[in-house]
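For this depiction, one protein chain was excluded, whereas all remaining protein chains were kept in their positions.
Going in written order, the chains are labelled A, B and C, and every chain counts its residues from 1.
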Amino acid sequence: MNKITVIGLDGKLPPEVDRMAERIGEDIANSGCVLICGGKKGVMEAACRGAKKAGGITVGILPSFDGSEANDYVDVVIPSGMGYARNTLVVSSGDAIVSLNGSTGTLSEIAMALNYGKPVFCIEGSGGVTDKVRNALADDKRVSQIKMVKAEDAIRECLKFI
Amino acid sequence: MNKITVIGLDGKLPPEVDRMAERIGEDIANSGCVLICGGKKGVMEAACRGAKKAGGITVGILPSFDGSEANDYVDVVIPSGMGYARNTLVVSSGDAIVSLNGSTGTLSEIAMALNYGKPVFCIEGSGGVTDKVRNALADDKRVSQIKMVKAEDAIRECLKFI
Amino acid sequence: MNKITVIGLDGKLPPEVDRMAERIGEDIANSGCVLICGGKKGVMEAACRGAKKAGGITVGILPSFDGSEANDYVDVVIPSGMGYARNTLVVSSGDAIVSLNGSTGTLSEIAMALNYGKPVFCIEGSGGVTDKVRNALADDKRVSQIKMVKAEDAIRECLKFI
Partner (left out) sequence: MNKITVIGLDGKLPPEVDRMAERIGEDIANSGCVLICGGKKGVMEAACRGAKKAGGITVGILPSFDGSEANDYVDVVIPSGMGYARNTLVVSSGDAIVSLNGSTGTLSEIAMALNYGKPVFCIEGSGGVTDKVRNALADDKRVSQIKMVKAEDAIRECLKFI
């Protein structure tokens, strides 16, 4: 099965970002892909909620060893016990990455995904590092792996790369 | 969803061990649990084959970063790129562990599972370290987490602990 | 012993960046700190070379399991076998981080260090993501952990935070 990883802010989301993430989760499920994420709140929870609405399968790779930290919409909890090293697993597991909002944790995942040679779909207008990461990589050849897309187009664009 | 991890030899199996592993995979799927494994051949492949026969979901956490190393019956491939450190993920992800046959890799997983406080169901007569691991832990209090069971009873016994 | 982590481009360096990295390695050793790095070439090798000139101790945490990938100036090789997950170890091991030049691997390490709450000293004029990372974090509260410093001032500034 193909897999799409969703990354982004673990925290309270602006309502429009919550809607974007939920929409992306639904689109992942409707496309027949498995949704991979870090298993926590915020963007991860909204995306998993969307995927479950559409009958999809969700996987959450947690930093801690405590499965109860997973949000309520994760089917398969991987309690890694590896702390932030789990960020590398979250991105290595996806055929493509979708990013919304986020801070330094999300930035580490975007950077790692680029390093792995994976395409990263940054949702326009979702805020945080997602909207600004290209500014850190202005002349870097890997910047071409970053695609700025609208939430409603993201999964359709992803599927072209899988 | 509850998850049961299957560990054991990555290599050519005696036919009766292949049948045991396949049976266990079927029983995991029929019990509504997700099957977690290391994603490779031997015991892992036989168990995944059984789970797919019964319509279950299988997850394979690979040592390498190369998803093509997964056996044909893995639904969700987690290409960890972490080498043998992935052994800790394989056991931390299961609510209970079932072990068949195996060598030093399997022994490391049994030991890690005991260390995590998880129950380990060793299939009687499957050979390798699975049949002998208790001899390394004769006076250790953790030896009580090891249950020697017949293949046909393993998942029923597992479910009592989940 | 206090430890300072040096991160940056694994590849051929402009001569002035090589000199900056070597200078920083020397200053780390002269301050009595252990130099931690990813063990490879480029910035890592130049910094280790500098530290050994000054009689310091160097540790290299490699992505692979093959110790021979370490540069010639690493005293203690940690062949992690964990791929890019080793990036988290490289930054978790340092009390402060010094960054020069670099691409997406370096960006992942800067982001992870900020995530861990560590101070990151970016060497002005060293190029690559080191010079531009702040642009990805414009309004993020963690941007204050990034200090832009000249190479010759870096370790003196670091020591104020250790």
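We take it that contacts are C-beta pairs under 8 Å (C-beta built on N, C-alpha and C of every residue); 3 or more make two chains touch, one makes a residue touch a chain.
Computed from a predicted structure; not experimentally measured.
Asks: Which of these touches the unseen chain: B:77, B:107, B:123 or B:158?
Replies: B:107
Asks: Which listed residue, C:78, C:100, C:129 or C:151, touches the chain dropped from view?
Replies: C:78
Asks: Of the residues listed, C:71, C:88 or C:103, which one is in contact with the missing chain?
Replies: C:88
Asks: Suppose we count only contacts with the excluded chain; which residues of subunit C make the list?
Replies: Here the touching residues of subunit C are 1, 3, 34, 57, 59, 61, 65, 75-82, 88-89, 92-93, 116.
Asks: Hey, which subunit B residues sit against the chain that's not shown?
Replies: Touching the chain left out of view, subunit B contributes residues 82-85, 87-89, 103-105, 107-108, 111-112, 114-116, 128-129, 132-138, 140, 142.
Asks: Which parts of subunit A are in contact with the chain that was left out?
Replies: Contacting residues on subunit A, toward the hidden partner: 65, 81-85.
Here is the rule we go by: only the chains that are shown with their structure count from here on.
Asks: Would you mind pulling out the distance in Å between where the CA atoms of subunit A average out and where those of subunit B do?
Replies: 29
Asks: Let me have the rounded angstrom distance from the C-alpha centre of subunit B over to the C-alpha centre of subunit C, please.
Replies: Each chain's C-alpha centroid was found; their separation is 40 Å.
Asks: Please output the residue numbers of subunit A that touch at least 2 other chains, ranges allowed.
Replies: Within subunit A, the residues that touch at least two other chains are 82, 88-89, 116.
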